[in-house]
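What you see is the complex with one protein chain gone and the rest in place.
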Amino acid sequence: MSILEFDHVSKIYNVRGAGRMKALDDVSFTLESGRTIGLVGQSGSGKSTIAKILTQLETPTSGEIRLDGAPIPRRGRGLRSYRQQLRMVFQDPFASLNPYHSIRYHIERPLRLDDVVPKQQTEREVRRLLERVQLVPDTVIDRRPHELSGGQRQRVAIARALASRPHLLVADEPVSMLDVSIRLGVLNLLADLQREEGLGVLYITHDLATARHFSDEVIVLNQGRIVERGPADDVILNPQNAYTRELRAASPDPENWFLSKERSDASKDASTTGGTR
Amino acid sequence: MTAVEPHLADADALQADALEVGTTATTAQGRSRVPWRFLANRALFYLFTLWAAITINFFLPRMMKGDAVDQYLARNRNVSPEAAEALRALLGLDTDKTLLQQYFDYWGLMLRGDLGISLLHGMRPVTEVISQALPWTIGLVGFATIVSFAIGTIGGAFVGWRRGSRLDALVPITTFLSTIPYFWLGLLAIAAFSVNLKWFPIGKAYGVGVRPEWTLEFVGQVIHHGALPALTIVIASLGGWMLGMRNMMLTVLDEDYIMVAQAKGMPNRRVLWGYAARNAVLPQIQSFALSIGFIVGGTIVMEMVFSYPGVGKLLLDATNAKDYALMQGVFLVITLSVLVANLLADLAYAFLDPRTRQTEA
Partner (left out) sequence: MTAPADSSTLAVRTAKPLDEPRQASFWTRIVSAFAMFRNGKSITGLAILGFFVLVAILADVIAPYPPTKVDNTARFQPPSLAHWLGTTHIGEDVLSQVIHGTRGIIVVGFLAAIIATVIAITVGVIAGYLTGWRSESLSALTNVFLVIPGLPLIIIVASMFEDPPLWLVAAVLGITGWAWGGRVLRAQTMSLRNRDFIQAARANGEPLRRIITVEMLPNLMALIAASFVGTVTAAILTLTTLSYIGVIPVNTYNWGTILNWASAQGAFRQNQWWWYLPPGLCIAFIGVALALINFGIDEYVNPRLRSAGERARAMKKKGLDVNDAVTVIRPDLASVVRTASAPQPYESDLKEPAR
């Protein structure tokens, strides 16, 4: 069980020649094991900045981040142990794997770095993790990333993230670069894993539908500021904030479209007499 | 010698440095605004390099076995006391002072423009000796390099445009020519054209015993004598420019904006010169700036082969006669010229690349 508190965090970037850019403005939320938070917003809203700060690839300009009540360690063994507990799945399945290394290597490294299992059991654990993400180990373990499909690569990335047995997972738009037809498969996998391992997942996306489908709570981000938050169904089906309403209006909703066309066609037919078609 | 180093990732490597400020879509205000910040940056860097060169020059003789220099000075006694003092400071013989004191004295000499006296050239000040030789070098190498760059770039643009045609065969030919060492090509040229065909004189900048003066006949002699060395430099360095330009053209021609230009119905000539070549030439200019050092090296050798009275020959004669003051002086002057040439190339680049201008807004 882990609780991560993101407390009034702001991040300001200094862009050479263009002044200062405020990427995050007073953002707060709590990520706990067993719950999924959907972080929604358009490109440039600051979603990836949050992911970078959580994985300590960036440091916040102000505000505090606490893990289980204590401020997160920034160096040494404390940093090591923090990194073991919070892992990230990146957006681009091809870019997040090193083209020169085999799949086995990608999953082995975190196991050995954090000494998750004794050395002799490494191979067995690698295979177990691959099976966990619904891949047949023998078909992928010796291959290199460019020999796998996008969906397979993302599953490998998920397996790599799970290797150190983290409590918290940050998924930065994990399916937006995959074919639409396989997105649901990967997302369902993430949902299953979250349930079975009791992970706390921060699901970053710009897709409202999947955010509603997989999250317990939804946070809407606009230009670095939180504009709305609440239980997933409430926020998405009944948005209060103008920006959230715009987001929702902008996303395609096939059911609604058919509904409205049928209605308008029915009213047209009713107004003309006869005329078979 | 042009840069025989790889042409790989030229564009990326060079552009990564030039485009230090982002290329976010800001409107280009003031197209003719001078990019002061960019130029100031470069000027600062060149000043730093000059300081580094002077410091290297300071330490070089002090790292040598001191007795060689001492013996040298001991052998040449008819030197005025001030000149001797300057020489001691320049050549690291004033070991009675602390290193820091020596450094300050050295800088004092530098700032006064005192590079010592040349024992090889009749005790004349080094600066005077160099300033006599410098115009010849600048004239020869400047002319030859500009011609070679122009022909190579235009030719490379054309070869890149007509890809897949028989012009592609030019590339291996010119590459072969550029791997031939300069001096060998020069010697061959002399053997073929001067000794056998007797079209050109064998060496020097003008006839023996002729005094330099601004007459048409003298200018004619200069051109006649300078033709062969210039021609050799052009042929030897052509390959590098042509290859670099051709490769850049191939990369640029794959870009979408070229396709758009053609789809708009723009005549091929305009697409080639106004769009493709214009963009491909930018890394070429940076490459030109970077290879100025190599060009200088090649010219030094060329002057020795042709006995051309430039700074290169001066350096080699000084090396053979162990005239250390002259050697150091020539090195500094050459470095200074290279830095100035680099700054000019940066100026050209800054005006040609709208991105550097834009980011000043």
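Read from first to last, the chains carry the letters A and B; within each, the first residue is number 1.
By our rule, a residue touches a chain if its C-beta (ideal position, glycine included) is under 8 Å from a C-beta of that chain, and two chains touch if they have at least 3 such contacts.
Given the structure is predicted, the values throughout are model-derived calculations rather than measurements.
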{"item": "Listed residues B:S118, B:T145 or B:N247, member touching the removed chain", "value": "B:N247"}
{"item": "Touch criterion as defined above, residue of B:A157, B:A277, B:M304 or B:A350 at the omitted chain", "value": "B:M304"}
{"item": "Contact footprint on chain A, counting only the chain that is left out", "value": "55-57, 79-80, 83-84, 87-88, 90-92, 95-102, 109-110, 113-114, 134-136, 138-143, 147-149, 151-152, 157, 160, 164, 180-185, 188"}
{"item": "Residue ranges of chain B at the interface with the undisplayed chain", "value": "1, 3-9, 12-14, 16-17, 45-46, 48-49, 52-53, 56, 60-61, 63-64, 68, 161-165, 168, 175-176, 179-184, 187-188, 190-191, 195-196, 202, 247, 250-251, 253-254, 259, 262-263, 265, 268, 271-272, 290, 292-294, 296-298, 300-301, 304, 315-316, 319-320, 322, 327-328, 330-331, 334-335, 338-339, 342"}
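Please note the rule applied: only the chains that are shown with their structure count from here on.
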{"item": "CA centroid of chain A to CA centroid of chain B, Å", "value": "55"}
